[in-house]
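Data first, discussion second: the structure below is written as structure tokens.
Every protein chain except one is present and positioned as in the full complex.
Each chain carries a letter (A, B and C) given by its place in the written order, and its residues are counted from 1.
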Amino acid sequence: MIRTSIIGGSGYTGGELLRLLIPHPKVDVIQVTARKKLGEYVYQTHPNLRKQTALKFCSPDKLQPVDVLFLALPHGHAQHHIAQYAEISEHIIDLSADFRLRDADFYQQWYGEAHAAPDWLNKFVYGLPELYRAELGSAKFVSGVGCNATASNLALLPLIRAKLLDTSKPVIIELKVGSSEGGAAVNPGSHHPERSNTVRTYAPYGHRHTAEVVQEMGLDDVSLTMTSVGLVRGALATAHGYVKDGVVLKDLWKAYRAVSAENPFLRVVKERRGIYRVPEPKILAGSNYADLGFDLDRATGHVISICAIDNLMKGASGSAIQAMNLMLGFEETLGLEFMGLHPI
Amino acid sequence: MIRTSIIGGSGYTGGELLRLLIPHPKVDVIQVTARKKLGEYVYQTHPNLRKQTALKFCSPDKLQPVDVLFLALPHGHAQHHIAQYAEISEHIIDLSADFRLRDADFYQQWYGEAHAAPDWLNKFVYGLPELYRAELGSAKFVSGVGCNATASNLALLPLIRAKLLDTSKPVIIELKVGSSEGGAAVNPGSHHPERSNTVRTYAPYGHRHTAEVVQEMGLDDVSLTMTSVGLVRGALATAHGYVKDGVVLKDLWKAYRAVSAENPFLRVVKERRGIYRVPEPKILAGSNYADLGFDLDRATGHVISICAIDNLMKGASGSAIQAMNLMLGFEETLGLEFMGLHPI
Amino acid sequence: MIRTSIIGGSGYTGGELLRLLIPHPKVDVIQVTARKKLGEYVYQTHPNLRKQTALKFCSPDKLQPVDVLFLALPHGHAQHHIAQYAEISEHIIDLSADFRLRDADFYQQWYGEAHAAPDWLNKFVYGLPELYRAELGSAKFVSGVGCNATASNLALLPLIRAKLLDTSKPVIIELKVGSSEGGAAVNPGSHHPERSNTVRTYAPYGHRHTAEVVQEMGLDDVSLTMTSVGLVRGALATAHGYVKDGVVLKDLWKAYRAVSAENPFLRVVKERRGIYRVPEPKILAGSNYADLGFDLDRATGHVISICAIDNLMKGASGSAIQAMNLMLGFEETLGLEFMGLHPI
Partner (left out) sequence: MIRTSIIGGSGYTGGELLRLLIPHPKVDVIQVTARKKLGEYVYQTHPNLRKQTALKFCSPDKLQPVDVLFLALPHGHAQHHIAQYAEISEHIIDLSADFRLRDADFYQQWYGEAHAAPDWLNKFVYGLPELYRAELGSAKFVSGVGCNATASNLALLPLIRAKLLDTSKPVIIELKVGSSEGGAAVNPGSHHPERSNTVRTYAPYGHRHTAEVVQEMGLDDVSLTMTSVGLVRGALATAHGYVKDGVVLKDLWKAYRAVSAENPFLRVVKERRGIYRVPEPKILAGSNYADLGFDLDRATGHVISICAIDNLMKGASGSAIQAMNLMLGFEETLGLEFMGLHPI
């Protein structure tokens, strides 16, 4: 059994890590920190952990050495303390945005300030196993992934891998996301009477996760438009682009089936009958799957590629556990077997 | 045109008063206060008022004399300032709980502290027109009503009026309520990811609105159980009691039809076909109706009486406007004609 | 008082027409038809009409002459009976898709079969007052509007009117829509456990309402992508295009303010504070407003234009009543004053 701890365990990302790690057959969770909840049982914050664990939140000042340390803190923290954390754990997985971008200038361009630990940027592997499976196998430091970036990157992956996309044309990605993306901290806009029934395009362009799509897909002209919808868990990316001349639907089938065959958590959903013919995030709640769909308007070459995920799983904690499995040589899918619910 | 102002216009009750008063054909709204939003347009807080009014929030320190003053502040405020408000307005409608109970000891028993203006308690008429239509016609001071008390009182009204209820037996009222009952101020439990999909019995007994049911229905043994459900606007009261020996369904029909005939905003809903056979709050959103239903288990005498309302309308601002109409000699239903939406 | 009847009054469009016409100060509703509900009270189907009307559904075989006849039947019916309906009413408003397109070939291209009454196509005025206010003043025959087409057309209107859009580039419009768009007839996909929490891109391209955008905006390369989201009433269109060289944000402000000033039901929503900074359909439930927002990525010229509507109002019955008001010389906004609810 390897030893792990979680820094910042009271948020939704931290809670989801606990849900996955507590029953994980190869892992013990030693400590979970939350400064504002010292001494409280973790199940008082995450009620699904009741009768699963006797863990209490402890202070980050009393961390013990572990094999893997998960950082689940707000953006901007990890870059100031990474050296210190590296002293107590050989492996670190930082779920914040601090180490996702490899270039310090690019980081500054998107996050508006200089990175506090630019020398560390290149030590980190971007934590999306579908992109860096091999690298994760020998990584010591892994970044988390942006949930919206992940839905976008996985929507584009088959098109990029198979070189079907006309990358000279703009790519527009529309994301529809649930309220858990905003995190566990309450704010006026998250008040239930205000947030309920919402269809709110809160970021027409310029969302920070765009940077991860630019970096990972190698696209210059890509835009993310964010719309909050009536849902708690889940994100759907609908990517619009144009295929190269001559590309037909059969080429798309081949490309999507290829990435699905290579990756245990990618599935192609494109049915002709039934209710669930296209990817939908709701049936992925709690699961680590990313479901992919696509269509092509032959008249114009307009390709629509769709990816549905649970933002707290494949978009955050699920990918982190998957990365941990790869780093430590475990079965990639270990502890990530939950298949989701229907109906829900 | 009469002149009105609203103290505390940034909450949901204040917003609903504005929605009703701005198009009211006999009323001008002169001022609306909100200390924390001085100088902001009211439509920035209540987006449905956009293009309806150029009113801005002003300070309560600069109130001008009016004909009717609405107090829409948190409980505990009005009782400390009532004398001062009475100087600038001949008519006052206080939507808080401060002047609902007529007895100072009873107030202290339920609210846990002595009333600050006990001499004023008897000057107020309880603002439910279905109970005090005549008195409201000559009232100067009117209290608002508790939303849960109103659903409960109206559920019981036909049984009490027609003396069908065995009042020696306990009455248990189960209320299922939407999130707007908690008001416009955000709190950890109102965070959308936490409050969504909730079925939470947050007050098994002892809710303060119980006092208004005890007072108005003259019942000794009555209990309110509060459960939050997945809804923004609306409250449903399901009251359980026992009828006197010999009471049959026909007696209930007669009693319910009688109160419906006497009151423009009460309707009996008891259909044998269609989807909407029983009272439902959702189709009342924005309307001032209270829909009543009932059933009787002849084997045991168990009577179930149901009342659905929009908690912000019949349960608060709608009843207040209805009371204002009566106080000023306007048509009782004026400005309250919106019939609700279907589907919704 | 003018006399009106509704053919097909049991659907959501018919119900909304009734909600608007029954309290309309210039109109009497004489008859409402619904073959499957003969003799039933209309309030048994539309529960918000309880205590508002004693109308019952009657047979379409017994229609009396009226001043205005509303056709609210499924697509494909009106074109077969238009001559017969024209005999009993001087004015006809057909809310189906049958007379929206002016060109019979274009109709066949999008609807897959020849039009049954091609000679009538040019007698109809497209029923969007924001496009055809003057023509509607003298029209005898008016078509309804597609709800998704309306959200799209109004999103594009300021850009087209002010000639800001580079029409040589594709326009991609993403629509997020509520479940009432599917109509009142139940189907396996509308079953509550399946439809709840849905984010389902059910039509990546090729939706029939696209034809109305092509026709009315004069665009060749425009695409509608349809996604069902967790909402009952409401549609949000997010349109993506590219502005001509040199166009800046100030030009957009001017264009949007201009269309808002000319049209009583258009509002610009672009705030820097508060929760409701952008157009949102939920606060428009029951109202006839279309709220418009926009943003511009100066680096790329990518313009995002947003329009929120209630699909049953501005997207169907509300626009139809607005058109009726114009046809008959009434105040354009008559009977359409409901401002929407907050919170909801």
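Keep in mind that, in the parts below, contacts are C-beta pairs under 8 Å (C-beta built on N, C-alpha and C of every residue); 3 or more make two chains touch, one makes a residue touch a chain.
These numbers come from a predicted model, not from an experiment.
K.L.:
Where the complex has a chain not shown, which of B:Asp67, B:Glu194 or B:Glu212 is the residue touching it?
P.N.:
B:Glu194
K.L.:
So one chain is hidden, and I want to know which residue out of B:Ala72, B:Leu266, B:Ala290 or B:Ile306 touches that hidden chain in the complete assembly.
P.N.:
B:Ile306
K.L.:
Out of B:Val229, B:Leu249 or B:Leu328, which residue would touch the omitted chain in the full complex?
P.N.:
B:Val229
K.L.:
Of the residues listed, C:Gln79, C:Ser179 or C:Ser317, which one is in contact with the missing chain?
P.N.:
Final answer for the missing-chain contact: C:Ser179.
K.L.:
Which residues does chain C use to touch the chain missing from this display?
P.N.:
Counting only chain C, the missing chain is touched by 12, 178-180, 182, 184-188, 190-193, 195-197, 232.
K.L.:
State which residues belonging to chain A touch the missing partner chain.
P.N.:
Chain A touches the chain not shown through residues 12, 15, 19, 23, 40, 44-52, 180, 184, 232-233, 267, 269, 271, 273-276, 280, 283, 285-287, 289, 337-344.
K.L.:
Pick out the residues on chain B that sit against the missing chain.
P.N.:
Touching the missing chain: residues 170, 172, 174, 176, 188-189, 193-194, 196-202, 204-206, 221, 223, 225, 227, 229-232, 234, 236, 238, 240, 275, 277-282, 293, 295, 297, 300, 302, 304, 306, 308, 343-344.
Criterion: only the chains that are shown with their structure count from here on.
K.L.:
I want to confirm something about chain A and chain B. Since they are copies of the same sequence, is their interface symmetric in residue numbering (over half shared, so same) or not (under half, so different)?
P.N.:
same
K.L.:
Identify the chain whose mean C-alpha position lies nearest to the mean of all protein C-alpha atoms shown.
P.N.:
Centre-most chain by C-alpha means: C.
K.L.:
Which whole number of Å gives the spacing of the CA centres of chain A and chain B?
P.N.:
Roughly 45 Å separates the two chain centres.
K.L.:
Give me the residues of chain A that touch two or more other chains.
P.N.:
If we look for residues of chain A contacting two or more partner chains, we find 188, 193, 196-197, 232.
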